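Every protein chain except one is present and positioned as in the full complex.
Our next item is chain A:
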Amino acid sequence: MLKVLIVDDSLIIRKKITKNIEKLGHKVIFAAQNGKEAIEAYNAKKPDLVTMDITMPDMDGITAVKSIIKDDPKAKIIMVTSHGQEEMVIKSIQAGAVGYMLKPITEDKLLQSIAEVFPEYAKDEDSEELYLLDDDDF
């Protein structure tokens, strides 16, 4: 189970990501509303994974990523944004983000993004089939 920090200025997106993260079996340890809160929460709680919005008031996501990575180069941060622009993707990756997910958010997109960073949490379809076979045997 991963400890996840969510960063987004939108209340509905914080709720939606929280719900989907928990459905995937992980734990949301804090939901920050801007980059400043994210940095404080990261340093205090040391999450395994951060989902980070780009456009936020007070401090944007890219600035927050730079700060977090400066203190912890191994931080795992996935950008969650509506920006479809290549330059925003490039800036995010240059800042140190390990992944990128376009809104709208779905459980499948989150699962896929998490699996790319933490392969051990990839959906194992083979094991599901095996379980069904075992079930039929009984």
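A few remarks follow.
In this text, a residue touches a chain if its C-beta (ideal position, glycine included) is under 8 Å from a C-beta of that chain, and two chains touch if they have at least 3 such contacts; residues count from 1.
As a working rule, contacts and distances are computed from a predicted model.
Protein name for the hidden chain, per its UniProt entry and selected from "Aromatic ring-hydroxylating dioxygenase subunit alpha", "Chemotaxis phosphatase CheX-like domain-containing protein", "Stearoyl-CoA 9-desaturase" or "Carbohydrate ABC transporter permease": "Chemotaxis phosphatase CheX-like domain-containing protein".
Although one chain is not displayed, its contacts with chain A can still be listed: residues 9-13, 15-16, 19, 55-57, 81-87, 102-104.
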